[in-house]
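Take a look at subunit A:
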Amino acid sequence: MALFELQNVSKHFGGLQVVSNLSLAVEQGEIVSLIGPNGAGKTTVLNLITGLYAPDAGKIVFDGRSIAGKDVHQITRLGIARTFQNLRLFLNMSIIENVMSAAYARTSANWFQIILRTPGFWKEEQHIRAVAEQKLAFFGERLVGYRFEQPAYSLSYANRRRLEIARALMTEPKLLLLDEPAAGMNPKETQEVTELIGKLRDELGLTIILIEHDMGVVGGISDRVIALDHGEKIAEGSFEAVATDPLVIEAYLGRNENMVRK
Partner candidate 1 sequence: MHTQEVGKPMDIFIATLPQQIINGLTLGAVYALIALGYSMVYGVLQLLNFAHGDVYMVGAFIGYGVMMAFIPESGPLFAPVIIIILMLLVAMLGCGVLGIVIEQFAYRPLRNSPRIAPLISALGVSFFIQNAIQLTLTAQFRNYETEKLIAPAAGIDLGFARLSATRALVIVTAIVLMIVLQYLIKRTRLGKAMRAVAIDREAAAMMGVNVDRVIIFTFFIGSALAGAAGVLTGIVFTRVWHFMGFAAGLKGFTAAVLGGIGNIPGAMLGGFILGLAETFAVGFISATYKDVVAFVVLIIVLLLRPRGLLGARIPQKV
Partner candidate 2 sequence: AQAPEQTIKVGIMGPFTGPAASIGQEQLNWAKLAVADFNAATGWNVELVEGDTQIDPAIAVTIAEALISDPEIYAVVGPAGSQEVEAVAAAFVDARLAHISGSATRPSLTTSGFDTFFRTVPTDAAQGPTDGNFLAYELGVTKLFVIDDQTSYAVGLADEASAAFEAAGGEILGRESVTQEDTDFSSLATVIGASGAEAVFFPGQIASQGALLARAFAEQGIEVILFGADGFFSVDDFIAGAAGTTEGAYVSAFAPDIHDLESSADIVARYTEQYGEFGTFGPPTYAATIVALEAIQRAYEAGELSREAVRDQVAATDQELSVLGGPLAFDENGDVLDASFYIFQVQGDNFVLVPTSADEAEPEATPSS
């Protein structure tokens, strides 16, 4: 059975049908890429999955349970984490705290323990910190060292993206939703990120839904690609199949093949 499933989900804003009757399924351990022209509804799909928007119709099933109507934080607790296309960091908190804060749902120290600093609290706190440092270390040198205690606002754009990914990882998700993780990175850095995503699946066993406009990334790691346009699925299959689909080329890739970065 699929780890995650969208069944005939629709969403509209005013007169604009943004997602219509979309169904898709993701298996445990799969990396599925969502592609499609700007405004196709990709981000909206993520918002529906994470409960930020309520679907007009359809069912969203995760781990065998319907999650529509649940609170956002409950969905996260169930094991779905995401990054935001328009970064949403806790800018005035330090980098390490940005990550540590996301452990909230996975920790349990209560008021009593916190105020009295019981051994249980210390253990948990040290554990959170160690894990957070480990998540940040995923990105090599970029987010470590003196930067741990720097406020997040002092990061450059792409590093903020990396921090978002680290923060999402801290919620210990089963399903990770990445919204354009490679935006703002040069080809070399994009390669880094691509490898990293692969590592997340291989080492942490995550299932990943990826939105990306960089065909290098999509082609590099996707098990499956789903193309959307106007909120509808227009193609689905392996990267090669989708990338050569005339509908996709017409709507998304453009005629000039060499424009697709390798």
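By our rule, a contact is a pair of C-beta atoms (placed from the backbone, for glycine too) under 8 Å apart; a residue touches a chain by one contact, two chains touch by 3 or more; residues count from 1.
Behind the choice of candidates: all candidates are chains of the complex that A comes from, given by their letters.
As the structure is a prediction and not an experimental result, all values here were calculated from the model.
For subunit A, the touching partner in this complex, chosen from 1 or 2, is 1.
The residues of subunit A lying in touch with candidate 1 in their complex are 13, 43, 47, 52, 84, 86, 88.
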